[in-house]
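Excluded from the complex is one protein chain; the other protein chains are retained at their positions.
In order of appearance the chains are A, B and C, and numbering begins at 1 in each one.
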């Protein structure tokens, strides 16, 4: 478990460390969903690098022991069905015990099927009805500006979610009111619930739409941690709303889930989970080896 | 009163005739509002040329005697508070008796304060809650496409109205489904209810936003009937959704109402109405003289 | 509309009292933020906006976004008032009110102006005869429709003081004065017995409270002793007052500027059925959309006058008579 992070960091984080964390979060996601036997693997997995970089790359100020600390930054998972990745990150960061992940979606659990403000520490807004997180985040960003605070507000949305009109209300409003601490990220994994976004209701070019609403926009590979980190570094520097379009793969990291939208909202069986975990552990071993080699290389 | 128009015309309409009609509609608007002592002059007056060109420039197929004729084109006034201009046009076109205009907003009248489907002949949708007309129109346009009909669907919105997220839902959907018979017009008069649109929540560049949603866009002077007519000629030729951004002046045609948003939702007193009517009649005389002169010129 | 309320002084519209009080609260409390959706002049939040421009945002014609933003402001520690027409903020922001306000129990105070049909000429698209039904469907919300300027002033202050979400319905028209002095002891959940009586209880709120008083006086002339209860708050409901009405007067008439479904009458009927079932009649808009028109004419056409209350009272007494016979 990483220690409770109190401060943002200015320097570029250790990418290898982030990669390891990312793999751990993927493992947690699979284990949680295998246990709960319901939930959304595809959109949890596609957001892993983004969430990892945010929580462990020094972009969010938080104190896991004081989740309601006034000066914390706010991260809102507007695509609430992806919440397993956030619970995994919150466990990794020490907001909740790691064991608690196994209570996901069970009665009396703090780990609700979609994020609920006030139940699980570290959750900043109740979401799950798509399209609402950007508005809530905008309120927070403007409240911080009003109080002269430097609180960052970061909202993660899905590509399908961007079909909701409320997203464009909030986007227009943010482009106009121009809070200097407001970042939107789209987990552009090309699928929504019933199929490919481009076939149901194409949202491309997403960047163009945010630009038309007067945002700063960058488009990146949302699984390349270096790109994610550098895009976030760019975004936090902006004095106007910044949007990162992260091109991702739904189900990323588990071969049989990648780009297979069957896995939008179906949990893996025990056997499937075992296969997925084997794959993920192999990835972890490989990357540990590469890291070792790279460190040797660097040490020479 | 113009005769009931049964067919669209291909040829360019007589602009002078349209100008005369426009002035008559303005007179009707002022008289209606002075009688009802409530209603919205500003946004009725800014849309006069647009509505005139639509109903009397040969762009809509309708039969005033058969308002529910299956093959009629559909015009939806999404900015429903501007309905006096539509009622005036419907009277001019023979859908309702001219006298009936004086019943606007009175109890038991067919002329409701905002358009109501099923009460007044010629009204195609109930509006007045802003932001909804484009969705309704899109349903009509797609229904026509489905049935292989050539029905045109034309929706008129306000600039303030374009802040509503539902407008962008419908815009995105139309840009994607691409009905070949769907036209949006924005009466871009630069004011909403509480003040200048650019100060409350700027919607500019409106064209850019529709372009980002994959529409064809043209921007015109919405009081220059030649430009309105030629933009409509362009729009009906498009095989994908077309948007006309009509730059207009709120309160157009009555000097003391122009660009004075006090007149957004306040009816003129008897004395103010008299002043407005004097002005409008002077304009009518002038233009009649110019027309006369121009005709002489042309006849030479 | 004053002909509907003979003998009453006509005071300010409740929206005016709300606007004034909100501005005063702004002076007293730094932590208030106010949002409006391009109806600030109509809802009267503009007064606050002029006085405290830094704590006011007119967000434009975006009701759903406004509700979401309010959730963000409130979870950042601001007591957040938002306003629009009842019809728009409730009807276009319902799921947002659920997710961003009610479910997390945040400190958002929603002002739905131009409630009911008394806004008049603008017609149905601007009217709300369903806001009580919808707002009472949001657990944790206090839902209140004050009847006059004094009660609105008290309710607006109570809304600030209450820790959690509150809905206030504001009226467009000047309202008859029911409380002729500032109310000191206002509490949500406490109804006010305005007239004592033994034969029947009329429970009303908003503009219907004055009409109930008119009805009471006229029925007194016929020898019918009417208790009148002003019940602005529909949630939480003053169950005790409902029980007392049932037990002590044996018949209840509810009157509200709202559909008969889902509002004051529905809530009183459920409470009475649990605590003291008695014959009831309901005065309200009977499941139709109204229309444009002069407010007084609309009240007459859609059954919201003291005559309608009187007729309902006669019906309920007949019904009870038949039951007793």
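Here is the rule we go by: a residue touches a chain if its C-beta (ideal position, glycine included) is under 8 Å from a C-beta of that chain, and two chains touch if they have at least 3 such contacts.
Remember, it's a predicted structure, so these values are computed and weren't measured experimentally.
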item: Chain not shown, its touching partners among those shown; value: A, B, C
item: Selected residue (touches chain absent from view) among A:61, A:114, A:223 or A:252; value: A:114
item: Which residue of C:137, C:189 or C:225 touches the chain not shown here; value: C:137
item: Touching the absent chain when the full complex is considered, from A:36, A:52 or A:135; value: A:36
item: Selected residue (touches chain absent from view) among C:4, C:99, C:152 or C:304; value: C:99
item: Selected residue (touches chain absent from view) among A:13, A:41, A:82 or A:131; value: A:131
item: Touching residues on chain A - with respect to the absent chain; value: 36, 38-39, 80, 105-109, 111-114, 116, 126-131, 160-161, 163-165, 192-195, 200-201
item: Those residues of chain C which, in the complete complex, touch the missing chain; value: 64, 87-88, 90-92, 94-95, 98-99, 102-103, 124-125, 130, 133-134, 136-139, 235, 252, 259-262, 265-267, 269-270, 272-274, 277-282, 287-289, 319, 323
item: Touching residues (missing chain, whole complex) on chain B; value: 70, 116-118, 124-129, 132-144, 146-147, 153, 165-166, 169-170, 172-173, 177
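Just so it is clear, only the chains that are shown with their structure count from here on.
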item: Co-neighbours of chain C and chain B - touch as defined; value: A
item: Most distant chain from chain A, judged by the mean position of its C-alpha atoms; value: B
item: Touching two or more other chains - residues of chain C; value: 59-60, 62, 64-65
item: Multi-partner residues of chain A (each touching 2 or more other chains); value: 165-166, 169, 172-173
